[in-house]
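FYI, not all chains are in this one, though none of them got moved.
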């Protein structure tokens, strides 16, 4: 096996990793917002249900959640998961949506009440206040924890191999067997570092952009 | 005819009676100063007037027209509440500027949003009209004309707003800060901007809740000067303040509140110089003029 | 190549670390959590002869060659099927048992999957790196199917009952001892399908001198009847090969 072949195989694994990463982000970021609103709802049952779910998800390993999401439909409901990738994506989306929801909630709750009141006194509607006054401030405040979480997500994608999804680490382990060498593992490490490096730069850029004002 | 009349306003917080029946009148062009010890309910009164709190009971008349009756108007929609609220403006102790907008946008944000909403509504009406008359001759031409009129109208309204904002900024002495962000202003400048922002909506009555108590004493002066300069026969103001000297000089009417009731009300010379109530005298002795 | 001194290496340690996965009847746990099974007792008997302590280490079957090479285990002894490809990485002892690959399906699907051809578009689970995978890859129909590679043979059974796979290819010896029993009652072996005949042996590091020592002991244990006795205990004496020749 030459270097090119190894890289090709790793690139395939990396493609799966990226796919999982992107799908998770696209779905969990908005889902998290919904959960955040449920967690702040004035209706007690909704609030408590949503907070309990978030507590459970955040309190147990993602690995466990993946296994449960994958096997429960078949074992309990006799309605097996068609696709492993789908199961992994569902587990990731739920897990990350819960994490994001807490970040959103912290961000929204950190906006001083005075901002809402100033908007009201100036005759804005609740929607206008949320979108025109509060939202950008929230985004600015949650950027640091969100970027942390996103970088954790990159690394967590490796958990997909638990139910035999061929992501980067699995393909590098396959290559390790094929070449009886440890090198593919290091190569895959470089993939992760590069990916995270790029993300870090991206987030630094965004945070800088948002720093045009303080507070 | 009184511009503002408040009748028997009461407010409980979970059983804690904070306002125990407030009655007063205010004429157009008058300045009312509200003084009183901490916790006497001054802020709560202003917040009730601005519908940030829902009074337990009481009536508010503007130009002798009942605009709000706490007993009946419990379930006002947001839109109705907003309309009533626009009779009043409020300047907060903590400024509550929008940090992500520059000085100019802080002033124009709310008015622009109305213009947008207004134009949008009118566009919708025009669309409906067009659909109704779809088969009448010339309908399309009228429709297109209307649309372009609306566009022009919007543009000129936005321009007006900007002109007004610049005029107000000049008035509060912030003309050189138009493009700055609130974080780049001193406390006094922030409060002057907040005043300009409230003025831009041209409220009938402008309320101030201790506008200088978050400021260093050096910066207090510039804000008080601006407030004083607002005094004219057209502008009616309610100012909650601990600056007795300022209240005495600027106010036409002074209310001393204690424990949720109006303990004393009158002209500054009546209240400060010649107070009837024992409580008022005790309070005024403690506060340095 | 210091694999030539493998015997000296393990003697010095005093232990033989045996790489296994959990599957009956070869290596599995009794109710007290103690390892039992044909290969377990076989290995213990061999180690006793060599004066070594047998240490059973569960591994991910998929990475068994890497484990062997990195010396985190000393041999692979878990119904390990002999084939040419593996001989490139592993030194085998004599074969001691015969086996074939079986196709297992849910009883409700038994009428659907009766031939290799009918499995062409199914999802087939097999243990990654196992002889089952080799069998699938070597068959013209099965190689068109979607291969689900899992990390232990028992995972295949779980895949079947949870419905996440349609069929599983696994060791016949193992299939016999699980299928139709207890929690796996509604699984069946598709008897109408015959996959390759194969044999089990023990795998050591390439160039190791351990396999010869173990060969000697195996023959001895066969001749004195120990091996047959163990096989009878687990009901697989018919599969045992004649080691006396």
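Note that the chains take the letters A, B and C in the order they are written out, and that residue 1 is the start of every chain.
The definition used in the following text is that a residue touches a chain if its C-beta (ideal position, glycine included) is under 8 Å from a C-beta of that chain, and two chains touch if they have at least 3 such contacts.
The model shown is predicted, which means the values in this text are computed figures rather than measured ones.
When all copies in the structure file are counted, the labelled protein chains give the formula A x2, B x2, C x1.
The working rule: only the chains that are shown with their structure count from here on.
With centres defined by CA atoms alone, the chain at the far end from chain C is B. Of all chains shown, A has the CA centroid lying nearest to the centroid of every protein CA atom. With each centre defined as the average position of its C-alpha atoms, the distance from chain A to chain B rounds to 44 Å.
With centres set at the average Cα position, the gap from chain A to chain C is 40 Å. The centroid of the Cα atoms in chain B and the matching centroid in chain C are 83 Å apart. Annotation for chain A: no residues touch 2 or more other chains.
The set of chain B residues that touch two or more partner chains is empty. The part of chain A that touches chain C in the complex is made up of residues 70-71, 73-75, 78-81, 84, 164, 173, 176-177, 180.
Within the complex, the chain C residues that touch chain A are 62-63, 65-66, 69, 89, 128-129, 148-151, 158, 161-164. Across the interface of their complex, chain B is touched by residues 112, 114-115, 117-126, 128, 132-133, 136-137, 140, 212-215 of chain A.
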